[in-house]
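Here is the structure we will look at, set down as structure tokens.
The other protein chains are all here in position, but one chain of the complex has been omitted.
Which chain is which? They are A and B, in the order written, and residues in each are numbered from 1.
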Amino acid sequence: MNNLDASEPNMGGMTANAAGVDGTGAGGAADAGHAGADNAGVGHADVSRATNAAGSARPTILDVRDLNVTIGGHAVLKRVSLHVDAGERVGLIGASGSGKSMLVKAVTGLLPRTARVDGSLNIGGKRVDTMDDAELADLRGRYVGLVFQNPGAALNPVLTVEQQVCLPLRLHYDLDADERHDRAMTMLERVGLPPRLAGAYPHELSGGQQQRVGIATALITSPRLIIADEPTTALDAIVQRSIIDLLVSLVESAGASMLFITHDFAVLSRATTRCVVIDGGRVVETGGTEDLLRNPGEPATRALVRAAKLLTLGTGVGAGVDMDGTARMGANRERHHG
Amino acid sequence: MASSRNRRGRSQETGRPTSSGQSEAIVPSADTRLSELSGDAEHPGATRLPADVGHPANTAGSRHVGPVRHLSRGGFYGRLPLHVRQGIILRGMWGRPAGRFALIVMALWLVVSAVSLVWTPYPLLHTDGDDAWASPSAAHPLGTDGVGADVLSWLMAGSRTDLAVAVLTVLVSAAIGLALTAAMVSTRRMLASASVVVVDALIAIPTVLLALLFAVPFGTSIAVVVAACGITYGLNMARILRPTAALAARSAYVEAARASGVGPWRVFVRHIVPSTFPVLAVQLSMSAGTSILAEAGLTYLGVGVPSGVPSWGHSLTTSVRLISVYPLTVLWPGLVVTLVVTALYLLGDAIRDCADPLANPELRRVEVGRSGPADRGEEAES
Partner (left out) sequence: MRYLIRRLVLFVAALLGLSLLVFVTLRILPGDVASVMAGTNATPARVAALRSQMGLDRSYPQQYADWLSGLMHGNMGVSAISGRSVSSQVGSHAAITMPLIVLSLIVALGVGVPLGCQAVLAANSRVRGVLHILAIVGGAVPALWGGLLLIMLFGRGVGLVGILPSQGFPDAGWRNPVAALASLILPAIATGLVAGGAIMRYTRACLISMEDSDAVAMAMACGMSRRQAMLGVGLRLSAAQLVSVAGLTFAQMVTGVMVVESLFNLPGLGAMLIGDVGNRDLVAVQSELFLLAAFFLLLGVLVDMLHHALDPRLGEQSEERG
């Protein structure tokens, strides 16, 4: 069975042997099958090697620079910059109203038509902010996978689980029904759903099961970038852990990158290695997740860490953080003012 | 503010078809309504709660009367004094082009009706046989009809009749609609089920058939039009109000009231009905508009306003015979009706956008009772 190749942001049809669902490692031997792509080893020759803050040689999958988004005269994102390198799992954390979801929408082209956007957005080296909807639609679901906060509302109620999961396949690839079925069933298995649920409708599933379907849908095309918009916020605590672990393991085994949005530091510490703190539409702090948990700098960060501790009963990570802000700066951490 | 307009529109719209099928409101389910209340406050315009809001002591000395309700998307809604609220609502409506148009047309309509009580260019019964089917001229700005009566005078007088029809229909349909809604959300299961059955069963009956039915024993009159329209639109209204009312009936607030022994009627009027106001406003204005269209049609068919009584339907009916004689005169009565009905529909939309505290931030942004500089006068900060 051929694997799907989502390794190029702008490919046309189906190609063979990409790092795929069955996990052939980070940026594995990807034969893109279209002119000009050099896919030996890690990374891809024509992916832009824009400078990234960590200074590593890994390509940048998502590069946001000075993004400003205004809706109805109200600035919801102000000069936001962040980046996600290949294989990285980055968290975006902020309180309600801080602009997290706006960023997701801006990146994927889901903002309302009335929104004003400026700044630069790069996905997989391609300039995305100048793309029109058709080009963005090609990226979505193939190169970028999106997991939603409320699967009960996001899943199409008239589609069965299998139909939903196959949707990205139908939209982007030319497979026949059997192939689609096989891939769907494989995917269901990988997210931990029993095969008998393939014919079920969303309203017949529990919240956790619905989210697994959402994850399966997002990942079935082996996207290079997975954006999870508060995927566990609507779920109960026990289910949260298993969903987070599922996401992390799927992303790791596919060698993909993830941007994980949440308001809960406890979740981030499980899911990400680095995170970006956003408040009032601005990035206020970035750094390693563990680092920030131990020594939060900015007031917004401190508040979030405090809240996480309150909820997780202060066990383990970061106990003993200084509440009045006399935190020490760790390596690789930046504070942003203004 | 375009995107917030979309959001606003969405939160108020009703889930069921309306009387004439002319409403544009469709409600997302009750769940979405809830998420509007408790969802993320990334919606522009959400106010930041001051740190100490909500503490009971802080509302002492505020200008609010009655209970203060907190909206988790920011701000809170306390009942401002009526005149303040009305001022905010009216100003909001005037500020929009559609609202302004609607208000102007309404005002004109009222003025013309009042004026026609005492004066019209020609007395209605004045007929100038020589001058029948005349084209517009200085003497008769809109021409004359088949018996030489002045079209303009009859149109002006007709505005009275249609105003009466609209107002009466609104009253009757509101009464029937609210009564049925009360029955449908009642705690007595038999009553609730029975009323749902009645509404679902009868809702498909067209207005005109009811009018014809009533016309046989009672003859043709305004009462027949009002009765037929009132019943049809009332049934529609009940169906549309039901989701909103049911949601309110399940709220903790109402349960507490019921538990503390407040009578069912009071519970309904004081607690459930207010939550339906935005939907009600739209529906009532729809009813008003459609009743005028119905009057025109029914009068033409002979089962509406009796032929001696001036009405827009009458003017339209007489103009039918004008087609071959003076085509352009046909324009006026139809134009008047279209304008007024459009204005009524727009009025409903404007009220919905401006009078619902969830949709209109102005009604929410009130200062918490703090003494001193916070005690500004009349207006909530805008």
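In this text, a contact is a pair of C-beta atoms (placed from the backbone, for glycine too) under 8 Å apart; a residue touches a chain by one contact, two chains touch by 3 or more.
Keep in mind the model is a prediction, meaning the values are calculated, not measured.
Engineer: One chain is left out of this view; which of B:Arg160, B:Arg239 or B:His271 touches it in the full complex?
Structural biologist: Within the whole complex, the residue contacting the unshown chain is B:Arg239.
Engineer: Given the contact definition stated above, which residue among A:Asp133, A:Asp182 or A:Asp245 touches the chain not shown here?
Structural biologist: If we include the chain that is not displayed, A:Asp133 is the one touching it.
Engineer: At which residues does chain B meet the chain that is not included here?
Structural biologist: The list for chain B reads 6-7, 9-10, 13, 15-30, 197, 200-209, 212-218, 236, 239-240, 242-243, 246, 289-290, 293-294, 296-298, 300-303, 316-317, 319-320, 323-324, 327, 330, 333-334, 337-338, 341-342, 345-346.
Engineer: Touching the missing chain, which residues of chain A?
Structural biologist: So the residues of chain A touching the missing chain come out as 108-110, 112, 133-134, 137-138, 140-142, 145-146, 148, 150, 153-158, 167-168, 171-172, 201, 203, 214, 217-218.
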